[in-house]
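Have a look at this one before I ask anything.
Removed from the display is one protein chain of the complex; every other protein chain stays in position.
After this line comes subunit A, so read on.
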Amino acid sequence: MHELLLFASVPSHQHHELLQQLAGLTAMQPRHRLERRLIFKAYRKPGLVNARGGTSREMQGADLVRLNKMLNGGMYYTQVVGPISGADFGSKPSSSGDLDATMSGTDETAGSSYDYDSQPWKLEFRDIPEAGTRSTITARLTASATLPKGDIVTPMSAWGYSFVTEYVVEGDAFIHNDIVIFLHRVLQYPVHGHEPHEPHEPHEPRRQMPSFRDLSPLERTGSYILQAAITVQDGSNQELMRTASQHLFGLREQLKTAVRLEHADRLSLDTRAK
């Protein structure tokens, strides 16, 4: 599958107005969306290098090159996305209690309805956006797959992925013809010691959700990102891709007075693991 994207930065004070404008444009109420997103990074397994060395003698040169490419070039960041609801967040009024619960470990506390073991997950792979061809639009290869529920680190690590970090995406989605409009922002989990700027990251996903109040936006001013996306099943069909691009450009024109939709910097969406 291919994904065509346009992005815009929306200042927090414009968020409410834009929500209403989008609701009017798409003739639908916003669908509120909360997602846990876990970032995994591929790492090279020590055994694989040896295996390659052992098999190389029997392989042809071209095969060796291809294998090398797969092993060295095929290292990507990938995301594991789990939908959550507002009720999943710590329901206790006292945030400190939730913090303690979060930090206390894996034990589930009474009063929180979040069940990590039944959390559904979806693997979302995004390639680095295509270079050059469509400079005014971001196009990238995507793939997604449903993952087992619950503890996700074990299977991911078995596939050669290590957990990097996680965050929550909060936003509202609209559907406008074939365009998915997602007005969202990134929320970060509270960090131990109440020092949100300290880059302290746990080594596995939280089993306990903190109170929603304790999440802090990554962007301090609370700005949102407007993302307009069209997913094309067959990315090799140039006709379809062109049509999709034109639809996105049409939306850009419609929203021109409100926000400036642009393609994103390719390298900021670079999923390759170095």
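Rule of thumb we're sticking to: a contact is a pair of C-beta atoms (placed from the backbone, for glycine too) under 8 Å apart; a residue touches a chain by one contact, two chains touch by 3 or more; residues count from 1.
The rule is short, and it goes like this: contacts and distances are computed from a predicted model.
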Candidate names "Mitochondrial inner membrane protease subunit", "Eukaryotic translation initiation factor 4E type 2", "Mediator of RNA polymerase II transcription subunit 8" or "ESCRT-II complex vps25 subunit"; UniProt protein name, chain not shown: "Mediator of RNA polymerase II transcription subunit 8"
Per the touch definition above, residue among A:173, A:186 or A:240 touching the missing chain: A:186
From A:13, A:32, A:242 or A:256, residue that would touch the chain that is not displayed: A:13
Subunit A, residues in touch with the chain not shown (by the definition above): 7-9, 11-17, 37, 39, 41, 77, 79, 126, 164-165, 167, 169, 186-187, 199, 212-223, 225, 264-265, 268-271
